[in-house]
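Just one protein chain is left out here, and the rest sit where they should.
Presenting chain A:
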Amino acid sequence: MAFKRSSAEREDTQDSKRQKTNGDGSSTMDPKQNPYLAHQYEDDQNGFKSPLDEFERHKTTAVQAAKAEDSDLNPWTGLPHSQQYFKILKTRRDLPVNKQRQEFLDMYHSTQILVFVGETGSGKTTQIPQYVLYDELPHLTGKLIACTQPRRVAAMSVAQRVADELDVKLGEEVGYSIRFENKTGPKTLLKYMTDGQLLREAMHDHEMSRYGCIILDEAHERTLATDILMALLKQIAERRKDLKIIVMSATLDAQKFQTYFYNAPLLAVPGRTHPVEIFYTPEPERDYVEAAVRTVLQIHASEPEGDILLFLTGEEEIEDACRRISLEVDDMIRESDAGPMAVYPLYGTLPPHQQQRIFDKAPEPFRKGGRPGRKCIVATNIAETSLTIDGIVYVVDPGFSKQKIYNPRTRVESLLVSPISKASAQQRAGRAGRTRPGKCFRLYTEKAFKKELIEQTYPEILRSNLANTVLELKKLGVEDLVHFDLMDPPAPETMMRALEELNYLACLDDDGELTSLGSLASEFPLDPALAVMLISSPEFYCSNEILSITALLSVPQIWVRPNNARKRADEMKQQFAHPDGDHLTLLNAYHAYKGAEQAGEDVKKWCHDHFLSFRHLSSADNVRAQLKRIMETHGIELVSTPFQNKEYYINIRRALLAGFFMQVAMRESSNSKVYKTVKDDQLVMIHPGTVVTSPYDWVVYNEFVLTTKQYVRTVTNIRPEWLLEIAPNYYDLETFEKGEIKSALTRVAEKIRRRQAMKGGK
């Protein structure tokens, strides 16, 4: 509403401006004279007449827009353009998309949904939203332009870049909105946001009525949120004919997108890429890490200048390869006068300042005219699309990546090394051709490429647990889950499992309708189990503690365990260890961290000394504050049991069960290390990273992962009585298969009954 009002006022001003030019200025009360509204008329006070005034919405041309961009005064703010602006403008004009600006506008005017394909380097992410801005003129309609990004970092950095390009301050005309940060203001016209954030907004505004144009960027990545947004926007577009949608993809197989959006027209802009020569090995490799290391060394030994990008699968592998490459290069330098080489690892959990190092320049040759230095980046597949590193000329691709896959039958989320897709392999190769013609060395045969790789990487929606998604969809007003028009509908079993979990969590009633608890849970940007645990924690008098645990569970591992100091790290962790389990250990570490912070210690150093990740702890702190705010707005009490009370930890352990009663395992037999999950009967081990040493009979776990074995991670000891008491629905003994778990639970039920009978008898 606020936006609509302000836009109406803006239109008024333009009327008044027109009047003034007619020489009819002294009519009635000029709203400009109103001191309370003065801030809205700053433009006029400068006597500024924006070139945009002559623009007619959805009828602008590229020439017009270019003229407006060239003017001395900023058409959006009325302030003079800075020197920097024109410098940037010059580079912008050189971008490949710029040549097709008119073509884009023509197409944009003629259609509601447009599919736009631009290879990396075409400038689509920064330019297209601006082209739309100059055509959509959101300051007249009050309808914003949204551009979604799959990653938070991208949303932030692109928004900053575009703010610079438009010569405005970030957070004013151009802003961004990500999960824990909103940098927009009342003046905002163009908003970069994560796809998840737009989805959350849609929960409260089913029509997306704030927006006049929505741009889905990086749609080829097919994140869960983008997929749902596409389905949602497809529906909304039917109802709101004024809403324009642009789907932007970086890969050329946009046909699927076109078909999906009722054969929407396609505009393709070539990227600024150079040809990349592709080499296969004649034979399959026995050891792809070894082969990768050798290939890198060979490139260094004999190829001309140019940086190397090597794709490997995980942190450990990457660190190992980095070490080996550096050692071998040192040898090479000593023995055969090779150029220097800087080796940088790159993976998601690497701290940002170390991630930044990949942008460092390659080292200088040892002496003038000596063999050129180069850098070698050993990365996971985050270097495949998300990050653009210039200067890469050689790509080494062993053909594997770690992929998350969810199995609804066993409810295991696995993160396993698996072959990449053909599309992914091409993306990787393309990384070599950013600056000049490059080479891509694939460590597999061409036959393997053709036969063993799937065409496209599976979209996230097919690889994830959908409990959260189903909850979101329900909140978005999607009633018919079966016929919801997704581009890639998930497997029915995955959907069933999600529904079932939500039903047990009491987020859906027996008819599949959203309950009030479910509605409340969807307000939290958390998995339903975590949200339900948080919501019901006041009943256990420990919502403060559960809030902390929830925050700690939603950030990456806070424990740091460097390879060269594993033992010391483990010893430090033991300091925080609580004998009853990892959840409580996390809490102890967090409390110690807060204690150190309050004592005025150097927290960074403290974290470093205690082998804790400062970054993750502080982001957990941030998440906690955010969740606390949501709790407060919904009137969820924040209470604690006094620490001296012996129930303190027991309450917390019981509260954990309120959300995680479906993630419980029982020890198979005494003196066995193998546990069996309840109902699903999967055999699991406790992950070696745990602090739990004494073997408990019953544990609640945070996640069930398949790495080399089936593991449950982050476990805490519980008592079976609590299960029957806290989740009687799930632990309805009638529904259990015959087996050890059932008999154990029956015994427990029997015991409770007897105790109660005794109490009753007294």
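We adopt the following convention: a contact is a pair of C-beta atoms (placed from the backbone, for glycine too) under 8 Å apart; a residue touches a chain by one contact, two chains touch by 3 or more; residues count from 1.
Criterion: contacts and distances are computed from a predicted model.
The listed choices are "PinX1-related protein 1", "Histone acetyltransferase ESA1", "Pyruvate dehydrogenase E1 component subunit alpha" or "DNA-directed RNA polymerases I and III subunit RPAC1"; the UniProt protein name belonging to the chain that is not shown reads "PinX1-related protein 1". Of the listed residues A:Gln83, A:Gln644 or A:Thr708, the one in contact with the hidden chain in the full complex is A:Thr708. The residue touching the chain not shown here, chosen from A:Pro129, A:Gly373, A:Gly399 or A:Gly581, is A:Gly399. Checked against the hidden chain, the listed residues A:Lys244, A:Arg463 or A:His687 yield one contact partner: A:Arg463.
Interface note: of A:Glu597, A:Asp680, A:Glu703 or A:Glu721, the residue touching the hidden chain in the full complex is A:Asp680. Within the set A:Lys475, A:Arg497 or A:His578, the residue that contacts the chain not displayed is A:Arg497. Within chain A, the residues in touch with the undisplayed chain are 256, 259-260, 263, 274-275, 277-291, 294-295, 297-299, 301-304, 328, 331-332, 336, 398-400, 403, 405-410, 414, 416-419, 437, 441, 443-448, 451-453, 458, 462-463, 480-500, 503, 510, 512, 674, 676, 679-683, 706, 708-709, 737.
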